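To keep things clear, I will list the structure first and then write my remarks on it.
Incomplete set of chains, arranged as in the complex.
Chain nomenclature is as follows: A and B, assigned in order of appearance, with residue numbering initiated at 1 for each chain independently.
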Amino acid sequence: MKIALGELAAVADGKLEGDSAKFISSAAPFESAGPDDITFAAAAGFLKKINDSKAGAVIIPKKFECERTNIIRADHPQLSFARVLERFFPTKRKTYGPDAPNYIGKNVSLGHDVSLAPFVAVGDNVTIGNRVFLHAGVIIDDDVTIGNDVEIFPNVSILAGTRIGSRVVVQAGTVIGSDGFGFATDGKTYFKIPQTGFVQIDDDVEIGAGNTIDRAAFGRTWIQRGVKTDNLVHIAHNVTVGEDTVLVAQVGISGSVTIGRHVILAGQAGVAGHLEIGDNVIVGARGGVSKSVPSGHIVSGAPEMPHRNWLKVQRIIPRLPELKKKIENLEKRLDRVSKDV
Amino acid sequence: MKIALGELAAVADGKLEGDSAKFISSAAPFESAGPDDITFAAAAGFLKKINDSKAGAVIIPKKFECERTNIIRADHPQLSFARVLERFFPTKRKTYGPDAPNYIGKNVSLGHDVSLAPFVAVGDNVTIGNRVFLHAGVIIDDDVTIGNDVEIFPNVSILAGTRIGSRVVVQAGTVIGSDGFGFATDGKTYFKIPQTGFVQIDDDVEIGAGNTIDRAAFGRTWIQRGVKTDNLVHIAHNVTVGEDTVLVAQVGISGSVTIGRHVILAGQAGVAGHLEIGDNVIVGARGGVSKSVPSGHIVSGAPEMPHRNWLKVQRIIPRLPELKKKIENLEKRLDRVSKDV
């Protein structure tokens, strides 16, 4: 695919300095981009090497001064590059003939340009929007609603009652709508508390591979607009995850937690039940959140503490043996001094 | 669905004070229950608000004194509520016509009222009991035995030789009977040790979504009666999990561990290989168990320590920078004092 630089500048929502008629044939990372490739530079480390780059074109920050030509100035060079990449590598929506073995239940409404790969099962009373791509082995249970332009990768299970918005992506092997982990006990054995709610996933969400998102005991587990989850993330019943929040791989969120907007939970972090995490909170990798965290706070550690404090603590922990010796020395010295006095 | 309060009291195994002919139409959480709903109150926080509740009926502890009517007194209000919920939201066992595409191997024994959803594959020499519901995409390998009243959710893989009791629930995407992680080495490369055993799951077990339970190297990996696992739990080969034990989300159990009865492993905890965890043990969230734990102990931390001690330790860790300064001050003061002496 060859695309003129002028068109790419428009795709990138940037300002071209250079030859708008020049053809670019692909997009590549900064360090490997060749004369036919477009790339981007945003980090200082790359920007200072920009004159050495053999790239055919480079997207750079608006105000960066440099002497090379065929540059596109943009507010957010990485974002512009993502858009250019999408132009070169558009999502493929494969179509299958009527020979693809599917199972469609009763009272199913399918939009136009829906792709149903082999061994897709769709239950009863399901509504699926336009340009939805269900990959092979996807199971859609009863009473599910799916919006437009949704892509669901192989072997995903969408359980009864789940509501999915538009432009949602679900990576392979994920489970949405499993029963919440709720049991009542007589002190001896456990008795299942029926999980009567559902999962709601709003527009523009991407759910990673191997996630498990439980339905609510009552009401909904709610993944709001723009949330992105990485792989093997667990979200328990009745959790709300606010808009544009990011959950990195292997994060676990306990039941009834409310997470605000623009939050980042780094890899392998966990949140205990019934807590509130405010807007713009950052929880460091492996952070174990045991109390609610107000908006804007950055915390790390398990249990969590302010990130700055944690940085100091982490420098001391490996030196604990040394500190212990110091204390013992102090005791000995003080013993001697006490005698002398 | 409308059910008379008298009948609900019987379902709840409780004693009604109020109008047994009054009709209730659903069950709801305490805070949102309206005049047609039944709810329950067990925690002090809810009990003290009981006179303000608009609920049509409330299940409460046997001896709690209150003035409202239409109450059901029960030994275990939450358990009673779970039973009432099940009455309002019974498990649906869907039936599929002969057009549902399945694959059934040789020498398969199916009980009565078995539901086989689309794209269920059953291997050879499999025995499945009565009223079993295999959701879409469930794979049952050869030589598997399944009891009565079992529900297995979509895309679950039950591998060869697995034995499953009655009233077992397996949530979606779970794997039971994968090979144990056993390799022999010549110091350079690893050579697979064939995993010749199987997984046995006893009655009344519920396995969460996205679990992985490995077959034994020899003999069995054994999940005993009444065990409940949350999502993304890993259970390695030759593990025994005792009756009525609870494994919360993202717990990992290494090979050949034996866990007693009524144990609770909180979220993201892990247990190292070949250990014994006694009965009634509690391991706190993210606990990393490195030694066997005797019955009745409560431990937290990684490596684990007595929970009470851990509570103290966790209060000190964020103050380590302060303690370090104190030590440095002590050293300076002692230097001065030593000079003076």
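We take it that contacts are C-beta pairs under 8 Å (C-beta built on N, C-alpha and C of every residue); 3 or more make two chains touch, one makes a residue touch a chain.
Predicted model only: the values in this text are computed from it and were never measured.
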> Hey, this file places 2 copies; any idea how many the whole complex holds?
Replying inline: 3
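The working rule: only the chains that are shown with their structure count from here on.
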> Distance from the CA centroid of subunit A to that of subunit B, rounded to the nearest Å?
Replying inline: 26
> Which positions of subunit B touch subunit A when the two form their complex?
Replying inline: 28-29, 32, 75-76, 78-79, 81-83, 85-86, 89, 91, 94, 100-101, 117-119, 135-137, 153-155, 169, 171-173, 204, 206, 208-210, 226, 228, 230-232, 244, 246, 248-250, 267-268, 285-286, 314, 317-318, 320-321, 323-324, 327, 330-331, 334, 337-338, 341
>> Applying the document's contact rule, which stretches of subunit A touch subunit B when the two form their complex?
In response: 101, 103, 119, 121, 123, 137, 139, 141-142, 155-157, 159, 173-175, 178-179, 181, 183-194, 196, 210-212, 214, 217-218, 232, 234, 236, 250, 252, 254, 268, 270, 272, 288, 290, 301-303, 305, 309-310, 312-313, 316-317, 323, 326-327, 330, 333-334, 337, 340-341
